[in-house]
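One protein chain omitted, others in place.
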Amino acid sequence: MTITINLCADIGESFGAYKIGDDDAMLGIVRSASIACGFHGGDPVTMHDVVKRAKEAGVSIGCHPSYNDLWGFGRRRIDTSADHLEYMIAYQIGALQAFAAYVGEKVTHLQPHGAVANVAAEQEDAAMAIGRAIRSVDRGIIYVAPPDSWMEKAGRKLGLRVALEGFCDRSYDDDGKIASRKLPGAVHTDPDVVASQVLRIALHGEVVSRTGKVLPQRVHTLCVHGDEPTGVATAKAARKALEDAGVKIVTLPEMNFE
Amino acid sequence: MTITINLCADIGESFGAYKIGDDDAMLGIVRSASIACGFHGGDPVTMHDVVKRAKEAGVSIGCHPSYNDLWGFGRRRIDTSADHLEYMIAYQIGALQAFAAYVGEKVTHLQPHGAVANVAAEQEDAAMAIGRAIRSVDRGIIYVAPPDSWMEKAGRKLGLRVALEGFCDRSYDDDGKIASRKLPGAVHTDPDVVASQVLRIALHGEVVSRTGKVLPQRVHTLCVHGDEPTGVATAKAARKALEDAGVKIVTLPEMNFE
Amino acid sequence: MTITINLCADIGESFGAYKIGDDDAMLGIVRSASIACGFHGGDPVTMHDVVKRAKEAGVSIGCHPSYNDLWGFGRRRIDTSADHLEYMIAYQIGALQAFAAYVGEKVTHLQPHGAVANVAAEQEDAAMAIGRAIRSVDRGIIYVAPPDSWMEKAGRKLGLRVALEGFCDRSYDDDGKIASRKLPGAVHTDPDVVASQVLRIALHGEVVSRTGKVLPQRVHTLCVHGDEPTGVATAKAARKALEDAGVKIVTLPEMNFE
Partner (left out) sequence: MTITINLCADIGESFGAYKIGDDDAMLGIVRSASIACGFHGGDPVTMHDVVKRAKEAGVSIGCHPSYNDLWGFGRRRIDTSADHLEYMIAYQIGALQAFAAYVGEKVTHLQPHGAVANVAAEQEDAAMAIGRAIRSVDRGIIYVAPPDSWMEKAGRKLGLRVALEGFCDRSYDDDGKIASRKLPGAVHTDPDVVASQVLRIALHGEVVSRTGKVLPQRVHTLCVHGDEPTGVATAKAARKALEDAGVKIVTLPEMNFE
């Protein structure tokens, strides 16, 4: 039996004259892209361009919404009420859908960015707010969520398809959550470490924590951060390891979420 | 034979704690609304709220896009390339569509705001850029344009439905264009003047310029500015005058654009 | 012996076309003004205008810095590192100093706005960051702080002059802190209640909490919020009550902080 998994990068985070990440290279490697929508990065021109290239590369299009915080690159928690958060997310979905319409595609998944992803993983009201935005704008959109997070629970409660996410390039704490960026070694930059973690997740449904603990980690999608300088190398290492092991890499909508 | 015309206000221009206009009152008077999309005014919470109330009031939903200029309220010309403008407009359409989806409606028209409306009336490349954004995101959206403007021409060239607009609350120059806001008397605040202008346009297809010249002015929609302090009184005066004269006021999609 | 106290309003919170508060009326009543600096409200034109009018009215000029959050009007907590906060505050002081220079005046106090004021009252690192910004840009600036807050402690530790603040228009919890805006009755809108609270603070150095507890509350300045619809009425009531009781109302720099 062939194992299938998705490989996904967050891209499109450039803003005007400011460039972050090598989106073109990334689109040649991954099969799904979570695209910034102008709140922490990205702008209408970048979004149009990245969506067009994703279409050309056969990469499925996802929304990567954030708090409105360009200066903080969406990494600062902003104390936002659930309804305000919901409408901020809805706004970003809609904006990206416009560019998907340009190429005759749909936005097929949503993966929150940075601080809002952390908050929604931990807090039910934020997780539900994001889920309601998805349900109201297009209930066909897949909600990408960490396993056992409030996001997963919210997605299921709202009847949405949920894609569980693992990370190629981040180390894990003993509780199964990714370690804070502030810790040394939080971001894997060694391709061998990446390959090892990716294979452990894809083949065995488990991950080894920073302290060496083996944790269950069943996921549908493996994520890599496009804004890391080593992002492209990480994505390449992940893809090669998976392909060499006979794992089939598919787009998110091609995954089976039953 | 009954004359039909649309009455439309631009609303939803509040931003966070900052309130402009009396959107609720306006939604009880007009039949179509051009809703700000966060670039010169408006925010996700305001957009959600205004779209919901428009639905409840049976008012059709339109996009009121702008340059990204909150400080200048979209009234400053910004030297933007045609492709950048196109994607800015597309972004705003998509954002509003998300909130239309909340209430099971569609965005049915687009009316540019402020400086970008002035630029697009005068310059072919800007008018075409806006038209291409409409065509790419949803070619069913009606392009609201001043008669004989580049916007009208662009809309026709691109095969879009074009609604010609007249103004309840603005005086006209001899060339048939609305007079600059900088001129005294540019904005009509007297309900009798409003009623007179509205009837002249609706019943006779003409308008009297600031110098007294009678100009042809065939339009599908009569616009009132929601951010003017006298906006609600103007809208009421226009509606009453039209109804008293037996003119039927309909939503923009109900108009016949043949 | 004459009792002296300062009466201060936060003003200059309009932004472009968006108007909040009646700054002119307020400047005729208070003796000090805490002026928004463009991060939660205010803009260069508003700042210039308000500073000029403050000068004309003999009102002393203070800085009212905030998180960079126009949409949230500075009322949302943003998880900002201490050094980033420090430089954000310094930036806002400098911007206001430019307009003070226009009228040959100096910025003589700083009173944090909204969420950053709440955070700095509760957290030492934020309180110290603000204090360091003051010390580095102009150590003559008076640090306005709630009694017994981390802001008071930080100001003293850094050798700054500290003005303790009380509120004309806000109710107090039993711990001596102002009650959350989310609670009913958090904002006093009845001029008699305002007068009573102001007199109790100015004459007796105490305040009555929401539950009726009498709390010591020795302050140098009594604040009123300019963005409240009842702000001007509150300021008038406070001033009249103080003057009728023979209290001398002075600018903040005229107060004795020994």
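Each chain gets a letter, A, B and C, in the order it is written, and its residues are counted from 1.
Criterion: contacts are C-beta pairs under 8 Å (C-beta built on N, C-alpha and C of every residue); 3 or more make two chains touch, one makes a residue touch a chain.
As the structure is a computational prediction, the values presented were derived from the model and not from experiment.
In the complete complex, the residue from C:Asp22, C:Asp125 or C:Asp138 that touches the missing chain is C:Asp138.
By the touch rule set out above, subunit C reaches the unshown chain at residues 38, 44-45, 47-48, 83-84, 87-88, 90-99, 101-102, 136-138.
Listed here are the subunit A residues that touch the chain not shown: 15-20, 41, 43, 70-73, 75, 227. Touching residues on subunit B toward the chain that is not drawn are 68-69, 71-72, 76-80, 115.
Note that in this section only the chains that are shown with their structure count from here on.
Centroids built from CA atoms put subunit C at 42 Å from subunit B. With centres set at the average Cα position, the gap from subunit A to subunit C is 43 Å. With touch defined as above, subunit B holds no residue shared between interfaces to two or more other chains.
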